[in-house]
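Removed: one protein chain of the complex. Kept in place: all other protein chains.
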Amino acid sequence: MEGDKKMKIMNMVNALNDAFDIELKDDKNVVIYGEDVGVEGGVFRVTEGLQKKYGKERVFDSPLAESAIVGTAVGMAAAGLRPVVEMQFSGFAYPAFNQIISHAARMRNRSRGRYQTPIVIRMPYGGGINALEHHSESMEAIYGHMPGVKVVIPSTPHDAKGLMISAIESNDTVIFMEPKRIYRAIKQEVSEDKFSIPIGKANVISSGTDITVVAYGSMVREVQKAMVLAKEAGISVELIDLRSIYPIDRDTIAASVKKTGRIVTVTESPKSFGVASEITQIVNEEAFLNLEAPPARVTGFDTIVPLPKGEHHYLISPEKIFYEIEKTVKY
Amino acid sequence: MEGDKKMKIMNMVNALNDAFDIELKDDKNVVIYGEDVGVEGGVFRVTEGLQKKYGKERVFDSPLAESAIVGTAVGMAAAGLRPVVEMQFSGFAYPAFNQIISHAARMRNRSRGRYQTPIVIRMPYGGGINALEHHSESMEAIYGHMPGVKVVIPSTPHDAKGLMISAIESNDTVIFMEPKRIYRAIKQEVSEDKFSIPIGKANVISSGTDITVVAYGSMVREVQKAMVLAKEAGISVELIDLRSIYPIDRDTIAASVKKTGRIVTVTESPKSFGVASEITQIVNEEAFLNLEAPPARVTGFDTIVPLPKGEHHYLISPEKIFYEIEKTVKY
Amino acid sequence: MFKEYDPIEDKMFNIIDDKGVVVNKKWMPKLSDEQIVKAYKDMLFARTADLQIVSYQRQGRIYTYPPNYGQEAIAGAVGAIMRDEDWLVPAFREMGAYLAKGVTLKEIFLYFMGYEDGSLFKGAKNILPMSVPIASQYLHAAGIGYEIKYNKKDQVVYAFVGDGGTSEGDFHEALNFAGVWNVPVVFIVQNNQYGISTPFKVQTASKNIAIKSVAYGIEGIKVDGNDYFAMYAAVENVTKLAKEGKGPFLIEAVTYRKGAHTTSDDPTKYRTKEEEEDWDKKDPLDRLRAFLIAKKLWTVKEEEKLVSQYKKEVDRQFEEAENYPAYPLDDAFQFLYEEMPDDLKKQKFEHEKFLQWKETRK
Partner (left out) sequence: MFKEYDPIEDKMFNIIDDKGVVVNKKWMPKLSDEQIVKAYKDMLFARTADLQIVSYQRQGRIYTYPPNYGQEAIAGAVGAIMRDEDWLVPAFREMGAYLAKGVTLKEIFLYFMGYEDGSLFKGAKNILPMSVPIASQYLHAAGIGYEIKYNKKDQVVYAFVGDGGTSEGDFHEALNFAGVWNVPVVFIVQNNQYGISTPFKVQTASKNIAIKSVAYGIEGIKVDGNDYFAMYAAVENVTKLAKEGKGPFLIEAVTYRKGAHTTSDDPTKYRTKEEEEDWDKKDPLDRLRAFLIAKKLWTVKEEEKLVSQYKKEVDRQFEEAENYPAYPLDDAFQFLYEEMPDDLKKQKFEHEKFLQWKETRK
């Protein structure tokens, strides 16, 4: 869906900012707000410059209250606006949990389609930035389990832009989780034009024959590092970037495992009841007879992400991914 | 661990009430509060009579604010009390989500063991009572995914009493989900003495050879109904009642599947990212080579539980469980 | 008005006394006789319906229902002032306001019979469905207020919550956001003295609810919610101010829930007969009726006739609701997303396969 390509080197922060810029320009109903997103442009500078360009009515700072940020967005959306709101960190989205699950996710169902809630709830997530407690969480599975929302997690600047444009233009509520650890770490050429990437379709980043690896967000890059080790070991990996965990692209996962017979899912979240288990369930349902090894998972532990000095224990290293890939291939 | 048996016919409401009575008597640090739990004894009458017996300081009504109910319990617990708090329905626990995940679940970890949070957070959960929206939810998986809490769900009056006593005496925060649909539907002899059931051990309700069925809470009874159909069809079912989804009893599940080679998990919750997927992951990890059919799940849909007139579409019938059992056995 | 009836001094605004006599001429709203009679009729209709529903419920023909009995003047006054283009953000105990918006009794019945279709409100503009999670809807009202201001519309939002709801964090956040944004929202608290079994004094140590407006830099007023004229005058006044951009307002409407919390509740467990009798004297319909009779605008006979007419109408709509078509499987699935995701389609498909299998087994 890419237009005429005026390409520019962007990191994810630039790419998201560009998506907002385009949407603010194209649709007067788009408003952006949250804690410190206006004057300052967000603690990660993702919305920098937008208030200056579009004014205080459209891009603004709110009081410090996450439930209110989402709850007012539900009202605005029912009345016709398209709010893009920020939870400063995913670990601070919990006060808004009730508004997300009980309203943003349900207003259309409750009103039998009469009202809709085209809200994007942005939240930087994940570890690896040497942060205080609550600043490193990956709790995407709880949103995946929540009927009525979509959950999008980009892994590159290009994807971030295309998915964000889709998210803003979607008439559903989208939880948009941003892998803050790679906000500025990955740079690539991204079209300056408006383009969108459909939500719900996975991206086969590289095809391979020995094993399928499923990841998303910041873990994609770690898997790519692990693939260097795998290659050295003569293992051909098919890497699938989910892009969204709900809707989840069963078909792409199933097709891949039918080919490779083996699968490892990599997520940063706590282990139990996480996204990996769902992937395992799906491949059991769709490709049981093709399985040559138990679908495996590389995840965090069922623990709180430790403070920086202990975080290396929790974080997933390329070696650990490779370790699991090798074990699964050798099974 | 049962004492001298003075047995009495109890339903789950009686059994829970009995557990509270025992704990209030035995430990002055136990306090019970929440919306309408005092004078009225709770909307389901689970705490009936306790305020009269133990006074308004120990069993009392709180203002209508779930975050505060859990948040103040965290403070009380850190200071040495053992609060048992009620969320009137599990669908109204979401405003307390932040206090649960950020504090009740973490205070011990954060303080390196110095403070603990022996809190029981009770919440009636599940459908089947012809209720309004938000009164029928089964979102236990989100608590299962939350590091630092235990998640207990009893399926009988006897278990409810024994598990509640363990929960109150546990120094961890326990999410205690009560299958309100069977609050009064199941009656059985329960000892009037104090006894406890360990949290984290599953209960093999009946052993069988053809297939393992895993369930908990209100679904256990539905599985038992399905087992009548299975028996007619000549299928021998091993029924495991998890009793708690965290900690989860991997060993019992694995041992069973190693024997039967087949497994169906039955939960009332939305399908994706639910408890069944975790069970499937576990049996893949523990008993892959024994699997003769894909681990299956009977769950709700990825939808809001419909209002009463549509609820039958969502609710899990014994036929549906049997259907899945048969499919899995015939695979 | 706010100075005169300063909630800090715990003053309450009222216009008629318990006998229906005007005791506060200054603020008596300018209403024609017809308007007043219509107001009374609307309240009477709401009450008649409300009491009927409770009896349907006893017959097992409808599920849990939260009666409005005794609180009719509040929604009645708001309903009389609210225009089509204004927004209603309801809780669940303001039937009169729903009806004024153009919601039908049949829809209300459908909802409590267990159909989401009851929230379609086909003939009503700008009304959100009932919000069950207490106080959460107040934030929606603040958000709608933002949209109105953003698009410079001539609209006002009327949002309802109960006394219990004022304890929730969302109540605070909503008033605070609305205050900062200075948006045209009228926040109405029906203080009916109880949140289920929990009395007002357990909800808060604050003198009253109107006073809480101070915390948000907005105006608040405590009104006798069983006094139709006082409610009308207060809502009229703040509506005018809200339209002028004078920001959000908080109205505490002091009333009493004469019935049970819902049809599954038993108030004798937590309140006394004496208390109930005291409040009976302040019944909003009795008071307005006394006023009308004194002005020779109403007779008891007329009322009897009307009530039996209303009962028939209520029955008629109830029977229509009872004959509503069965709830199709599709409806459990189709409203979650604008377009049904493949996975959800598959879930529906698998379930249909099961239903076919079940059919063949019969």
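Per-chain residue numbering starts at 1, and chain names A, B and C are given in the order in which the chains are listed.
As a convention for this text, contacts are C-beta pairs under 8 Å (C-beta built on N, C-alpha and C of every residue); 3 or more make two chains touch, one makes a residue touch a chain.
Bear in mind that the values here come from a model prediction, so they are computed numbers and not experimental data.
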From the list B:10, B:65 or B:283, pick the residue that touches the absent chain. B:65
Which residues does chain A use to touch the chain missing from this display? 35-36, 39-40, 43, 61-68, 91-92, 94-95, 130-135, 271-272, 301-304, 306-311, 313-314, 319-320, 323
Interface with the unshown chain - residue positions in chain B: 31, 57, 62-63, 65, 67-68, 70-81, 83, 95, 98-99, 102-103, 107-116, 147-148, 150, 170-172, 200, 246-248, 250-251
In chain C, positions touching the absent partner: 8, 167-173, 176, 179-180, 182, 202-207, 211-212, 214-218, 247
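We take it that only the chains that are shown with their structure count from here on.
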Please find which chain has its CA centre nearest to the centre of all protein CA atoms in view. B
Measuring centre to centre with CA averages, how many angstrom lie between chain B and chain C? 36
Take the average of all CA coordinates in chain A, do the same for chain C, and state the distance between these two points in whole angstrom. 40
Quick one: which residues in chain C touch 2 or more of the other chains? 116, 133, 169-170, 331, 336, 343-344
Chain A: which residues touch two or more other chains? 67, 95, 98, 102, 109-110, 147-148, 246, 248
